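For reference, the structure is listed below as structure tokens.
Just one protein chain is left out here, and the rest sit where they should.
Chain naming follows the written order as A, B and C, and within any one chain the residues start at number 1.
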Amino acid sequence: GLGLRTIATTTDIATKTLPQINRRRPRPSESAEESWVDSESDQQYSLRWQGTGPQTVLLVKKSDSAAVDSAMVSITRWLHATYPQINIVLEPLVFTQYAGQLPFIRTIAAGDHSEYSRVVDFVITLGGDGTFLHVSSLFQREVPPIVPFSMGTLGFLLPFNVADFQPQLRNVIEGTSTVLPRMRLTYAKRLGDGSLDSRVNVTNEACIHRGTYPHLTTISCYLNGHLLTTSVGDGIIVGTPTGSTAYSLSAGGPIVHPLVSSIVVAPVCPRSLSFRPLMLPSSSRVTLLVHPKSRGRATAYIDGRDCGELKHGECVEITQSPYPLMCVNRDDLAAGWAQDINQLLKFNRTFSYPHDSLYGSHIPDDDDY
Amino acid sequence: GLGLRTIATTTDIATKTLPQINRRRPRPSESAEESWVDSESDQQYSLRWQGTGPQTVLLVKKSDSAAVDSAMVSITRWLHATYPQINIVLEPLVFTQYAGQLPFIRTIAAGDHSEYSRVVDFVITLGGDGTFLHVSSLFQREVPPIVPFSMGTLGFLLPFNVADFQPQLRNVIEGTSTVLPRMRLTYAKRLGDGSLDSRVNVTNEACIHRGTYPHLTTISCYLNGHLLTTSVGDGIIVGTPTGSTAYSLSAGGPIVHPLVSSIVVAPVCPRSLSFRPLMLPSSSRVTLLVHPKSRGRATAYIDGRDCGELKHGECVEITQSPYPLMCVNRDDLAAGWAQDINQLLKFNRTFSYPHDSLYGSHIPDDDDY
Amino acid sequence: GLGLRTIATTTDIATKTLPQINRRRPRPSESAEESWVDSESDQQYSLRWQGTGPQTVLLVKKSDSAAVDSAMVSITRWLHATYPQINIVLEPLVFTQYAGQLPFIRTIAAGDHSEYSRVVDFVITLGGDGTFLHVSSLFQREVPPIVPFSMGTLGFLLPFNVADFQPQLRNVIEGTSTVLPRMRLTYAKRLGDGSLDSRVNVTNEACIHRGTYPHLTTISCYLNGHLLTTSVGDGIIVGTPTGSTAYSLSAGGPIVHPLVSSIVVAPVCPRSLSFRPLMLPSSSRVTLLVHPKSRGRATAYIDGRDCGELKHGECVEITQSPYPLMCVNRDDLAAGWAQDINQLLKFNRTFSYPHDSLYGSHIPDDDDY
Partner (left out) sequence: GLGLRTIATTTDIATKTLPQINRRRPRPSESAEESWVDSESDQQYSLRWQGTGPQTVLLVKKSDSAAVDSAMVSITRWLHATYPQINIVLEPLVFTQYAGQLPFIRTIAAGDHSEYSRVVDFVITLGGDGTFLHVSSLFQREVPPIVPFSMGTLGFLLPFNVADFQPQLRNVIEGTSTVLPRMRLTYAKRLGDGSLDSRVNVTNEACIHRGTYPHLTTISCYLNGHLLTTSVGDGIIVGTPTGSTAYSLSAGGPIVHPLVSSIVVAPVCPRSLSFRPLMLPSSSRVTLLVHPKSRGRATAYIDGRDCGELKHGECVEITQSPYPLMCVNRDDLAAGWAQDINQLLKFNRTFSYPHDSLYGSHIPDDDDY
């Protein structure tokens, strides 16, 4: 209620100062002749706070899990005890539930997304990939750095185990952390008269799909205004490198490292033998519309959320968003990605064969991972 | 012979001046609110000569084709008549054959590749994709702009029809042309003791393949020094976006726009159900070696050329080359690429079905292309 | 109403006599030593009527198409004029609409499927693949021979053009026609207590799919009672060779000749890199159920028709149906199938490349088809 808002909201918090995000200095090449190109390091970024450090943290958690709730309680208590000057903000429903037990927490009124942008210095997520996707949807413009915790197995989007939250958060607040920028896309829907209906940021993919309609649907796809292709089938995915390991992978798309700057176009069950996934420059404008002659209907899904039917005459424009996600990450970025590919996706498991036991396997051991 | 060299080589030509290659100015966005991102244009480049224009052209042609030979004669005659100040250089064998008939042509001694780099202002290629790949191999460091002509059907690497050579060359020499930068890779082979054996530029792909060996071969692949995967099968392809429509496509790889900055890794017939093509950042270092326990042998192929067996203990490092190809291209880059995908690769041909004739096809007409 | 039924139904028609369907005699092999195996011919069947020929034909047509309606009028008029002894049956709605204009037609009460089985000697279909699938659904047990007409382009399921209906039907009624047997599957749904809920024949596929549910669903799949795999994703397809060119093809399945006796299992967008389509013996029993721990829901679709949610505890058993479809077909079966693959599916269109124009294409011409 009103009383709650008066005592525990963020209105008294000064507008945040942005942290410094620096491009990592490339390693000096060992010898001019021998190494023409620097590896990886030139695409990594590091985060260090200006002045007194972060003032406000937003903690977003998965719902309906006792394990997550108890981790949330531990983290907020520890944060408050260790960094009493940092404001701890939770989403309204969680706030209501825990305000008694955790008297120091604050909230922001439901729907007041601009207030999140005004005050939040960094975000902690606690749960699964869906929790991470939800945080991205809260920030339609600039996003503060995100520190994502999993409840167990690490993952592409969840590099840290909640069991290690203390050293990890200490490092983020007091030290220098490695940041992985993840490109987002902007999904802009236009009505039949060309006017803008809505604009949403996309972390994984925008998917135009037959959805509840049981028959084929036909989508035309334009690249920078030129007809690229017309897809008949279940639908079409336009995604980010981050999304390449989500629905796009199931649909047959390639595995794209998040530092590649590109837009992935992949069909879902096309009535064609010759539709192959496409990788477009991140500077592309991709336009999708239901083909005027299509009997089939189509629904737009953004990161798995139903965003309504795409009607005849309406169209969707997808471009790179100027607001990427800055994700705090493990320091060993390349090693981490290779590990994720192997452990999570079970990439390139070669066959076990009888005869290999005979003379030293020519097939590598999966236990390497 | 010696006499020939004295009268017709390039030794008297001054070292070339580099042309100006400008990034195209992004289109002013129609409205700040409506378009956050510029499309495509910020990745196009334009070529304009400094001072008096180009001084020396190298013309490289496919061999064993009467049609190509006669086009070559027409082009050189027209060039000499129209731009008598421009030196026309041909490869030694062609020079020897045509020096009588075309007294104004010059040559550079076989193998003297540094002389090509010193004097050539731009290159004309006449033939197929193989001719284009050959030109790339002539320039292991900086490459002058290339104007590729096909003998008929246009293609990814061959945007111009020789039938239109006059306006096209006039435009390149006197006006402003659109240039498409195509990334190359550097293939560096190291011996067992770590010393550098050879270094070659790659336009399509480096492929480590069982080649003439009839059985499986096992290749380990590292990303920035971390084990990425070990591939058992026919082989592995590490390629450029340009090469994504070459062998990589046949092996199941995605179609990558040449302006995407990325390295493609695709297996050839792997003994695995779970090998999916990978897209790595262009700043990656990919290292390949024959697995120490592999019974199978392996050969390296660069752009289809046999580069010798890769022995146990030897390894190959693949990184982005600092020397991309600057390819003069059609002005409508996005339209052109979409057309090539559709016309050359017959991308996403949807099925023809009986019932569609009944109520206006829901399936688009291939004749759009 | 009742009056209609009295004058124009099929109750006065004697129970049909089955036609003779003979296996074609294998071609005598040219030489015992040279040809060990007979080709194709031993899997073709021919249809010839016993005694006085067919007594009753059922004509089923696509709705909402003026062209189809006018073809239907022509065919029934011609049939009645040429073969006055043959009873012509239409579905109730069509009958009601045309009984005035075509006084000789009859009908069978809606839902009285056993009457179809009792009297119909052969079926004519007029429309698209959906019309053909509808006819299959009318006959849950033995199916009389089907003569499918398309309205234009021929197709896998529609071998005859309506423009040629006279010679074609004359041939079927008076002569010997080639028959292609198309295997069907039986889909049997069992409730939580193991009791049989429903049983339906399947022409293309049974597909268990997340349908209107926006998230992943998890389906377990058993082969003859042994766990085969558990699929996480959009869904799973269990189909016939006929269905291999329908949804299964879009999902990445192989193209299976209708004379192959096999059951195809293909996933729809699986969360796995290693799900490959499976071909099981036609004698297999495939059981599907929603995994007890699946959050996701699933719906069953048979030949594209929604057959309701598959609830936790329920399961589906899929086996070969003892009631195949006998489809009258073109005589040149192998040539016809190869043509369909090429013309309808645009199978194996090789790339068009510039350099091929130079020395006689090494790439075959699509115009062969």
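Criterion: contacts are C-beta pairs under 8 Å (C-beta built on N, C-alpha and C of every residue); 3 or more make two chains touch, one makes a residue touch a chain.
All figures in this text were calculated on a predicted structure; none of them were measured in a lab.
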Sole contact to the chain not displayed, among B:Pro19, B:Pro159 or B:Gly233: B:Gly233
Residue touching the undisplayed chain, where the options are A:Gly53, A:Gly155 or A:Gly304: A:Gly155
Of B:Leu102, B:Leu138 or B:Cys269, the one touching the omitted chain in the full complex: B:Cys269
Residue, one of A:His209, A:His257 or A:Arg276, that touches the chain absent here: A:Arg276
Absent-chain interface as seen on subunit A, which is shown: 62, 64-65, 67-68, 127-131, 150-155, 157-158, 272-276, 343-346, 349, 351-359
Residues in subunit C touching the chain absent from view: 34-40, 42-43, 186, 196, 216, 218, 220, 223-232, 241, 244, 249, 253-257, 259-262, 264, 267, 270-285, 291, 293-296, 319-322, 332, 334-335, 337-338, 341-342, 345-351, 359-364, 368
In subunit B, positions touching the absent partner: 211-212, 214-215, 233-234, 247, 249-252, 268-274, 301, 304-306, 345-347, 349
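Here is the rule we use: only the chains that are shown with their structure count from here on.
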Distance between the centres, which are taken as Cα means, of subunit B and subunit A, whole angstrom: 35
Subunit A and subunit C: spacing of chain centres that average the CA atoms, whole Å: 44
Sites on subunit A at which at least two other chains make contact: 249, 270-274, 345-347, 349
